[in-house]
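One protein chain is absent from this view; the other protein chains keep their places.
For clarity, chains are labelled A, B and C in written order, and residue numbers in each chain start from 1.
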C-alpha cells in the first residue's frame, strides 16, 4: 500500500525530508512502518530507535505502535509538541 | 470618645445616613458601639440586630465584635461585599 | 503593581501592554474581565458603590498576598464604580508571570478575594426598581478553597 509520510520539527531536519511517499506491504501497523524506516539505516535507525521520544499521527489523529495502516494513509512523525 | 461612623450600600439607604460622628463612653468594643446604636430603636434596632448579616471595619480593616475602639476611630458598617 | 478604582472605562490593550512592559522574562499573561450581566435583559443598569480608602488598601493586600504565593512579575487591578450599562466592563485583573500556572492561579486568587473581601457593592436596576445584589455563598466557598494545604 502507498502511504504519505510527513516529518516535522527536529525529525524533519535530522531526516532531511518533510514529505515523501512510501510503499509498504499490507497488512501493516505503525510498528511495521517504523521497522521498514529503521531498515534504511543511518539517521533513520538512530532517530526512530525504540527508545527515542517521538510521536506518530495517522490521518491527523494521534496513533501508537498497534494502529493499523491502510492504503492512502497520511502518517506523520514528530517530536513531543512544544507550542503555546 | 468620638468616633466617625460610615454606612454603605443597603445599610446606608435603610439607616438614612452615610457618615456621622458618634460619642461613646470609653473603654468600648465594637459590641458596645452596636449596643448603643441599637438603643436608638426603629430601623437601627432592626438592621443591626444580632442575627443580621453585616460587616464592620475599624480604621479600614475588617473587625469583629471584640475589636477595641479608640478615640477618633473610623468605624464602617456595611452588608457583605458584592463587587467584581 | 497598579491598583485603580475609577468611573472611566479602561483599555484592555493598553493595560496589557503596560503590564508586559516589553519584559522578556514574561511568558504568560492571565487576565480576567468581568462585565455587567443582564439575564433576559432584566437589568437596565448596575451601580457600583465602594468604600474609598479601604477599597484600595484591601485590593493592595490581596495582590500582595498573591505575590507572596506565586512568582508574579507584575499585576494590574482596575475596578470601576458608578452606574454601568449591561455588557460594560466592571473589573480587570491582569497578571504577568514567566509561566502560565502562576499567572492563572494569582489571577483567580485575586478575583476570589476581591469578590469576598474588597468593599464594593452592586445595585441593580430592573423594571421592579433598584435592588442591592446579595452576596453569593459560592463566592465565599471559592475564596475558602485557597486555605487548603
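Heads up, the rule we're going with is that a contact is a pair of C-beta atoms (placed from the backbone, for glycine too) under 8 Å apart; a residue touches a chain by one contact, two chains touch by 3 or more.
Quick caveat: nothing in here was measured; it's all calculated off a predicted structure.
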Which displayed chains make contact with the chain that has been left out?
A, C
In the whole complex, of C:3, C:47, C:61 or C:142, the residue touching the missing chain would be C:142
Please identify which residue in C:5, C:103 or C:135 touches the non-displayed chain.
C:103
Take the complete complex as the reference. Which residues in chain C touch the chain that isn't displayed?
11-13, 16, 20, 22-39, 41, 43, 86-87, 98, 100-101, 103-104, 107-108, 111, 138, 142
On chain A, the omitted chain is touched by residues 6, 8-10, 53, 57, 60, 62, 76, 78-84
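Heads up, the rule we're going with is that only the chains that are shown with their structure count from here on.
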Using Cα averages as centroids, what's the distance between chain B and chain C in whole Å?
27
In whole angstrom, the CA-centroid distance of chain A from chain B equals 73
Inter-chain centre distance, chain A versus chain C - centres from mean C-alpha coordinates, in Å
48
Chain B residues touching 2+ other chains are none
